[in-house]
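Every protein chain of the complex appears in place save one, which is left out.
A, B and C are the chain letters, set down in written order, and residue numbers restart from 1 in every chain.
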Amino acid sequence: KSEKDQSAGAQSGQQPQQVVQTPSGNAPSCTIGRFGGTKFDLKTSVVGFSQSEKEANPFRIAETQSIKAEAKQQGITGLRATNGQSQFSKQISDVQQLIAQGAKALVIAPLNSDGWEPVLQQASAKHIPIITVDRKINATACKDYVTFIGSDFYQQGKRAADQMIKALNGKGKVAILLGSSGNNVTTDRTNGFKDEIAKQAPGIQITFQQTGDFAREKGQQVTEQMIQSHPDVNAIYAENDEMALGAVTALKGAGKKAGDIKIVSVDGTRNAVAQIVSGWIYAVVESNPRFGPLAFQTLSKFVNGEPIPDKVIISDREYDSSNARQSLATAY
Amino acid sequence: MTVTKPEDRRPPHDDAPVLEARDIVKRFTGVLALDHVSLSLRPGEVHALVGENGAGKSTLIKVITGVHRPDEGSVLLAGRPAGFAGPLDAQRAGVQAVHQEIGLVPDLSIARNLLLGREPRRALGLIDSRRMHETAARTLTSYGVRVDVRLPLRSLGVGAQQMVALARAVSVDARVVIMDEPTSSLEPREVDTLFGVIDRLRDQGIAVLYVSHRLDELYRICDGVTVLRDGRVVHQGALADLDRLRLVSLMLGRDVAKVRAEGVTRFSGAHEVSGEPVLEAHGLSSRYLLDDVSLTVRSGEVVGLGGLLGAGRTETAKAIAGALPLDAGRVTVAGLSVRRGSAGAAVRAGIALLPEDRKAEGIVPTLSVRDNIALAALPRLARAGVVSDARIDRIVDTFMKRLRIKATGPHQPVAELSGGNQQKVLLARWLATEPKVLLLDEPTRGIDVGAKAEVQALVDELAETGLGVLLISSDLEELVEGSDRVVVLKDGAVVGELTGDELTEEGVMTTIAQGVS
Amino acid sequence: MSEAAVALPRPAGARVLTWLQNYGVYAAIGVLIVVNIGITPHFLSMENLRTQLVQVAPIVIVSLGMALVIGTEGVDLSVGSVMALATALLPLYLGYGVGPAILVALLGGVAVGLVNGSLVAFVRVQPIVATLALFVGGRGLALVLAGGQLKDVHNAALLDLGSSSVVGVPLPVVVAGALTLLVAGVVRRTTFGRQLVAIGGNRTASVLSGLPVRRVLLLVYVLSGLLAAVAGVLATARLQASDPSSLGLLMELSAITAVVVGGTPLTGGRVRVLGTVAGALLIQLVRATLIKHDLPDSVAQMVQAVIILAAVYAARGGAGR
Partner (left out) sequence: MTTEQAAADAPVIHDTYRPSGRDRAFGLIQRHGATAVLALLLAVGSLAFDRFPTGENLGDIAITSTFPAMVALGMTFVIITGGIDLSVGSVFALGGVLAAYAVRWGTPAALLVPLVVCGTIGLVQGLLIARVRLAPFIVTLAGLLGARGLLLSISHEGATTYLIPHGSALARLGQGRLLGLGYPVYLTLALFVVGAVLLQRTGFGQAVYAIGGAEDAAALMGVRVTRTKIIVYALSGTLAGLSGALNAARLSSGVTILGTGMELDVIAAVVIGGTLLTGGAGSVSGTIAGVLLLGVIQNLINQIGDLSSSYQQVVSGAFLAVVVVAQTYLSRARRM
């Protein structure tokens, strides 16, 4: 796969659609018959969408918007949306409530990969198809749930590592701004990054890793402490853009210049891409939140009896100095 | 009710002491509260423990019952070292105490307070609440307290709470019962009830340690006496061998002649009453509590408020001070009417209420003596909201001297003071506001003879400067001698008013007995 | 009774003990600084001092308000949400200039304080639940106002608040210092300050003494809201962005901890302003130490727990809550 192609393709629309990575999982084989349900009309049914976190960061805002917009576009009037407000127990009960409200199909953005047992039981008893977006659920596809649409977070970590290796020419000291502890995304993005570094660039040392809780302020504060205690750090890997932007503010405050310390992050928000243009961030690995079209496309196919794959991995773009300026308008 | 007369009292049993305190020393930060104090109690003996405020009486009791650990010395029970680890230990061993500051739990029901720790049980050791309520009601009725025992203790007046505490202590198998100022808020009739109980205890061979500032009570029931002064024993022996003057002089550390010259109550008698009503209360009514109470206090006059426990005296005072929600009624001070139901308005109008329940409604335990005294007068001591330390210091100093408040200094936390001294601090708080009307609810409760006389003299003095005083006291002698006029309440309504020659202790009692509300 | 106001001397040992009880938090800070000088590279530098003071400034400011509230035997859970509200309001009014924008942000804090204060003072709701409503709703409101979006702030005058210095001292630190002095003055020297501790010590007694209890309580919560809003404005200036979703998260716990570690009992009736500042500094130092030494979260949390316990053990004054 080539980055150039993807970016080029993506730039054609104002809002770049998610592009399915190929090959993506097994060949399409999951049908509603195999799942145990019967065909129905999506447009006249209640469809539940369970968001995991408040729509208070660009990713979640774009994700929810995309789902709602696409539902409208497809004429699905019975969309009911809930929000787990970052509390896993609440998300579980939200989904159960959606089921109780007669949802015929569910789109879930899970807060956590494990712990979905009660929901899956209730849903499979009623043969309600579940599509999870952006995070996986640890269960059997086409049995407990239908399919997963999203990025590969481990892969994102690896690609960030590749960018980091490029930025440092294979040698240097890196600090990691971790996401929230206990979060699957954090774990995958960390492991992907570390594995790739260990494999490809033994000259790069990871000398510092502290959680920035995916928040800008925390990223700023941790970076401020870090640049005093670890003045020899050459680069920062931030597991989301917000923390990277916090790090930028901290570096500016400490009198550093753009590019002194290389920053690589994941997400692809407009603010972060803009910082590539101004030279503060070296590269950003995209994590595309616009799940709506793909989710409803897949769901429609499924309820119409067509086979769908057991996972749909989307291919994320990458931004660096070569394409940042052009991509700015299309970043979310 | 029969009260044993001293002459038919049996001589103290001369068995071995049941309880003994030997050479007790107790220090608090900066205070030597007990200095080698020894004391012994024989079965069937009623022993008086007296001394001025802060002499160390309550501290001694707390050491004996294991609340405080002595720094030196030991407590022996029936000749064996007791070493109580806490009050529970002491209670198990048969040493029961009624503490000065009541020591019950206000939010718990009356029945539960009474029977806490020995509730009647059913199968599986579960509490049988029906029997608990029955037992509690029966026990309390026998002490003359008839209330719904399921109500929180808080809903009782202080006097009734005191009776509950007493009943609690006495209704257990006890070898020693210690009472720290049990009568300080009791009526003559309850006092009689209590003395009946004490006589019983004596007959059963139970030793009683009795603390009180009311000297005539001591002479009525006590056999032996220990006098404490500044944490030291200054006298020990039979009470019959000491006359009242000598006892007072021992307590105060002054010579007999001086005490005699000063007299025992300090009320001077009638006051110059200007005739201008300074306080007028019209038709104060509040469901269940007050029924159309009206009274007038003139400038320079001391008006007593008489009545039995629960007659509504405290409520009347609180209503006047804006601290009781009223259904009807009006209060005016010097002709200006005071906004109803607002304590702040009452204080600004010049009404000062010395509350009955010092601990719950009076002192602010986290603050120093100084801050407690200055509290109500703050707005007067401040300019544009900024207080002047110099002015506060001046006022605090004045009142600490004038009321002889015994403390390590103005900055001592008020919670560390002895009960009597806390009362003086509260009085100082109100005097600092230069009030027009002073409502004193049991002002000498728990105050030693010396201080009591001072407070009484002060009341006189204040009245002379034109203040109107409303005096509530369960001490009939104090009430009759201190007041120019006594308004008698019963069941929340005025049933009579006594002046001049009718104003005698008997007169008050008769009015209460005959009064119909 | 012989003399009036008998002054009894206090033995020296007792005085040391009392000092330790009252000032244990200072001792704990001292220990932590000494340890850090020993083990943390570049700890003794101006930049480090600056970083710690700048980071602690919002905590100090919020804690000052919290100390007043706790002094009245209350608690204010809504402070973090107030910070969020302030940060959300700022960019909306920056068009009218920095002054008006800050004013509106501060008014937001005052409004929250008024609601909290009214619930506590007039309706007599228990403070923890009264302020819980706005703890939940306040941040929601902030997000609604901000349209859920984090917004970058570019207004130079506002950013100056976060980055400029007065004679070498960063402005947020100057503000925190000035507010500390002000609040200390209020507590010590004003009727309001004296009354608020009295209310915390014994509300019934305060009512009977004619104190304007409800007015004082209302004002206390308003001040807490106002101070939290000030912290929110400063934090926004420093972050150079308005981030209502995460600004001030868990601030209520930090502030309460700072106040309590600083020797103000949760049972009210006492306020230690300088102790509160020290408590905030202690929290900051602990966090900085753990980050600088790159301890994993699991260890960091446990170490933090131990240090907090050790600090209150050293300052063991209150048996109360």
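Quick note on the criterion: contacts are C-beta pairs under 8 Å (C-beta built on N, C-alpha and C of every residue); 3 or more make two chains touch, one makes a residue touch a chain.
Since the structure is predicted, the reported quantities are computational estimates derived from the model, not experimental observations.
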Left-out chain, listing which of the shown chains it touches: A, B, C
Absent-chain contact - pick from A:Ala81, A:Ala258, A:Ala274 or A:Leu328: A:Ala81
Among A:Gln97, A:Ser300 or A:Ser322, the residue in touch with the chain that has been omitted: A:Gln97
Touching residue (missing chain; options B:Leu279, B:Val293 or B:Leu309): B:Leu309
Hidden partner interface residues of chain B, rising order: 1, 65, 67, 86-88, 91-92, 97, 99, 102-108, 112-113, 116-117, 119, 125-127, 129, 138-139, 141-148, 151, 154-155, 160, 168, 170-172, 187, 189-190, 192-193, 196-197, 199-201, 204, 288, 308-310, 325, 491
Chain A, residues in touch with the chain not shown (by the definition above): 51, 54-56, 80-83, 85-90, 92-94, 96-97, 99-102, 111-118, 121, 138, 180-183, 186-187, 190-191
For chain C, residues in touch with the removed chain: 73, 77, 115, 119, 123-126, 128-130, 132-141, 143-144, 148, 253, 256-257, 260-261, 265-266, 296-306, 308-309, 312-313, 316, 318-321
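One rule holds in what follows: only the chains that are shown with their structure count from here on.
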Innermost chain by mean C-alpha position: C
Centroid spacing, where centroids are CA-atom means, of chain A and chain C in whole angstrom: 36
Rounded Å distance between chain B and chain C, as computed from the means of their C-alpha atoms: 43
Shared interface positions of chain B, touching two or more other chains: none
Contacting residues of chain C [partner chain B, same complex]: 1-2, 4-11, 14, 17-18, 189-192, 194-195, 197-198, 200-202, 204-212, 265, 267-270
Complex contacts: residues of chain B adjacent to chain C: 29-31, 52, 252-253, 321, 323, 343-344, 346-348, 353, 355, 360-367, 371, 374-376, 378-379, 382, 385-387, 389, 397, 400-402, 404-410, 429, 450-451
Interface residues, chain C side, partner chain A - complex: 40-42, 45, 47-48, 51, 55, 143, 148-150, 152, 163, 235, 238-241, 243-247, 249, 288, 291-294, 297
